[in-house]
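Taken from a larger complex, these chains appear in their original positions, while the remainder are omitted.
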Amino acid sequence: MKGNVQIRSQNVNLYYGPAKVLKDITFDIFDHTVTALIGPSGCGKSSWLRCLNRMNDYIAGARVEGEILIDEHDIYARDTDVIALRRNVGMVFQKPNPFPMSIYDNVAYGPRLHGVRSREQLDGIVERSLRGAALWTEVKDKLTSSGIGLSGGQQQRLCIARAIATEPKILLMDEPTSALDPMATARIEELVRDLKKNFTVVIVTHNMQQAARVSDFTAFFLLGELVEYEVTTKIFTAPDDKRTEDYITGRFG
Amino acid sequence: MNRRRAVNGFMTAILWASAAFLVLLLLAILIYVGVNGRQPLSWEFLTEPPRDSMTRGGISTPLVGTMQLVIVSMFFALPIGVVTGLYFAEYSRDGLFTKILRLAIRSLAGVPSVVFGLFGLSLFVVTLGFGSSLLSAGLTLGCLTLPLIVTASEQAFRAVPQDYRDASYALGATKWQTIVKVVLPAASSTVITGAILSIGRVAGETAPIIFTGAAFYAPDIAKSLFDEVMALPYHIMVLATAGVNIEATRPIQYATVLVLLALVLGVSSVGVVMRRRLRRSGR
Amino acid sequence: MKNEGLPSILVAAVSSLGIFIMLFILYFLVTEGIPVLREASLQKILLEKAWYPTETPPALGMSALIVGSFSVTLLSSLLAIPLSLLVAIFISDVAPSFLRDILKPVLELLSFLPSIVLGFLGMVVLAPWLQERFELLSGLNLLNASILLGIMSVPIIASLAEEALSSVPGELRDASYALGATRWETIRRVVIPWARPGILSACLLGVMRSLGETMVVLMAAGGAAIIPESVFDPVRPLTSTIAAEMGETPVGSTHYHALFFAGLILFFMTLAINMLSAWIESKGSVIRS
Amino acid sequence: MQELNARRQLEADLSELTRMLMRLSKMAEEALARSVWALKNQDVETARNVLDKDDALDQLTGRIDVECMNFVARFQPLGEDLRTVTSIMHMAVDLERIGDYGGNIARAAIELAGKELMKPLIDIPRMTATLSEMLEKAMSSLERREPALAREVFPLDDLVDDLEKQIMRELLLLMMERPQRIEQATLLLNVARTLERAGDHITNVAERVLYSLTGKVIRATDFRRPKER
């Protein structure tokens, strides 16, 4: 299962002002896998995730130490083009957040920003992305209606379509189903398992069963540290670290 | 790519500049008034009535008059406003009456203050025969501020979670018991904040009282509701436009403006701060 | 369960006072304003320029007054709206958080600035400066009043617009950034479109306030009932006309009725704007939910 | 379609588990059949082959066990799903045991190979054939979700028991006739006993199938002759 390393986190420390939120995070994520990040609230999962597309840049006082290499390129190097990076690393958020525009415009937003103007090209991208997010059949007849009018689960899939429209290699998802009902959650999970054909997926989730269902590898964070990173099956039935065991059996958290 | 970056930088600079411009402008106004008005300001200035055709002396009569106007208007507007807010939040069904009432309150909020003056003149001064008096002016101001209080208190009541009411009913309380014991106390601080904010608005109003009760000059503090009163805003206008020696009384004018400003902004800032606190704790 | 009826009837009764006040305003404006139509036709009043209500026979043309109101409102809005929106955007999207925490309450507070204070400053500070700078006969003119009205409405428009802007969910901004947009692209393509109804209604409320404002124009606009040809001409909007003249007008005179009629015109103009903004708000909230 | 969607993955995983179990069952059945064949035909090669495959069988059992735990971890099953997954865990153990018996018999076959058989083996292969039939019935019952099929297993186990009794009596007689046969006879006795035990395990499997399909705890004893004490 292990393929090439896509993301390499080397001794990453993250500070918010004086507070050290991530401590020496070192591990590799392989391409075309789904990696789940689990851990109690506030342990730094989202923070690490947001390091990968430098969304932390906007937080005053946030400072990253160490190296994060994506495809062997250090994304915190001087010459990194953040805009190109974000194009390469898509992100899906906790609450479905389609823009208040048509479904078509939502998906075309990214490509347009990056200079795609031709209508045909955009049509192609929109269809491909919506198909990739398993939404095409549901919306193909109403591409011009607002994205807000969709159901929660559809909205989240629209957001996934929007994220993959810029043809990223990596897809980051921060608790993408925590605002959805079980049915919509099941569809998204199915989609996530499907997405790894074309993307490397990193997903934060609070639901351990979900992590067990969708991911190939699981990383357990605790108090800003990476405690254990292992094949998912092992983490949930027989983890090596006592703290992982304690967490998954609910001894704390 | 670079063009996008350049546009972004340019617009950011413009945004910073406009904010700086506004802040400097307003700061300049406040400082200018402060500097010019500070000199005649003294304890006597606040506690003595104007003398010598208002070219000398203090502003005690208009200061107290403004307070009296505030009190009268609040006596009128607060109960009615709160009850109306209560109606919207607790009793209204989506009926015609509610719709009309909503429309009325919203329109009332948009009526220019000078039109309230006209209304006060014809209803209170003329029709009801209160004459040009503290009562007429106070009631006019009350009507002016009614929509503010209604909106504030409706929001306050609506912000009381339905759960409180359910819990109270489930413990065997009646609707009225529930309102009195649970809803009103829970909403009270928000309602009070709304009232303070409307005091800030009332204290600075001039147009509605010009022909309903504000006196050009009154020798004394109003003793009854039917006396005319002096009011700070009107006093400023009088000093600035119709005084005996306009140029010579400039320092007094500035000082009066400063007092009014301090009064209004003081009261309002209490309200603003309270509101921010409430909103923050509510979230 | 018992005695539930009585309180509710009482509450409804008290509440209906709001309706009565509104009705009374309308009633008095109409009953006191309409009699003027005996003296002059509606057409005359709205279209003629001459406003000499105390002459005999009185000239009751209000077009100059109406144009005065419009011109002041228009010019002040032209000055105030762009600045307000820039400031609002600055606070909601650009300012560092400590600045935002200062600016927001300050803005709110400044919307309480009594108009008399601005009017006073216009008279004693701005007018002499304008007079000197542009070598005018008087500094009390359209421009002066518009600048002051502008200053008055910036905090109002800006804080309402800021509220609309900052109610745009943070997730939308995040989504845009995550797709590689710059900040300005995010503001222009995502934030402003989302907040548009709120911004529009903020602007309308600002306009409504300017239209109805009395003291500033009374003190700073110059008070000549003419149709302005340049920004340095004095004007006499409806509001200041009422405020200035009502004091010396005998109750029941033609002049008295004419002033009420002016009030009626004002009333309907503001009502129209008010309803428009209400409509925009309700449409906006439908879109969002 | 939309409705079933939430269960798609769950059902896919559950069928995968069932498929693994079927494979295990096939392996166990084969081990039994081939070892008995080796015994009958004195074929050491085949017997060794059975022993070699035993590891694979154990491994598969281990995998099924872990996958069942994974299934529980992933889907928090309730009701039928829960019954099915726990039943699969149990059945895997039973099947593994049957596979082990294949190994035991293979060892016996190796020991016997080259020595002249004291009698042609007839009943023992018959037992094995019956066992195969039982196992197939139980498994297709699970696969096709038809409880009726699993119920047919129980009377067949009576048949297996009868055969064992018969073999035992026969062998005792043979032994008493000629004590030299004792060693071989005890060995065969053991084989018969082992096959009888395999029958018991298959009966357990059938019970489990029924439980997972119907939710009723069904005891085989209700469907067969009372056991004599």
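All chains are identified by letter, namely A, B, C and D, in their written order; residue positions are counted from 1 within each chain.
What we mean here is this: a residue touches a chain if its C-beta (ideal position, glycine included) is under 8 Å from a C-beta of that chain, and two chains touch if they have at least 3 such contacts.
Predicted, not measured: the structure shown is a model, and the values here were computed from it.
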{"item": "Stoichiometric formula of the complex, labels as displayed", "value": "A x2, B x1, C x1, D x2"}
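One rule holds for everything that comes next: only the chains that are shown with their structure count from here on.
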{"item": "Chain centre separation in whole Å, for subunit C relative to subunit B (CA means)", "value": "17"}
{"item": "Computed distance of Cα centres, subunit D from subunit B, in Å", "value": "90"}
{"item": "Multi-chain contact residues (two or more partners), subunit A", "value": "83-84"}
{"item": "Overlap residues in subunit D, where contacts from two or more other chains coincide", "value": "none"}
{"item": "Contacting residues of subunit B [partner subunit C, same complex]", "value": "4-5, 7-8, 11-12, 14-16, 18-19, 21-23, 25-26, 29, 32-33, 79-80, 83-84, 86-88, 90-91, 97, 100-101, 104-119, 121-123, 126-127, 143, 146-147, 150, 174-176, 179, 197, 200-201, 203-207, 210-211, 233-234, 236-237, 240-241, 250, 253, 257, 260-261, 264-265, 268-269, 272-273, 276"}
{"item": "Subunit C - residues contacting subunit B, complex", "value": "1-4, 7-8, 11-12, 14-19, 21-25, 28-29, 32, 83, 86-87, 89-91, 94-95, 103, 105-106, 108-110, 112-117, 119-121, 123-125, 151, 154-155, 158, 182-185, 187, 208, 211-215, 218-219, 239, 242-243, 246-247, 251, 259-260, 263, 266-267, 270-271, 273-275, 278"}
{"item": "For the subunit A and subunit C complex, residues of the former touching the latter", "value": "53, 55, 58, 60, 82-87, 90-91, 93-95, 97, 99-101, 109-110, 113-114, 146, 148, 159, 162-163, 166"}
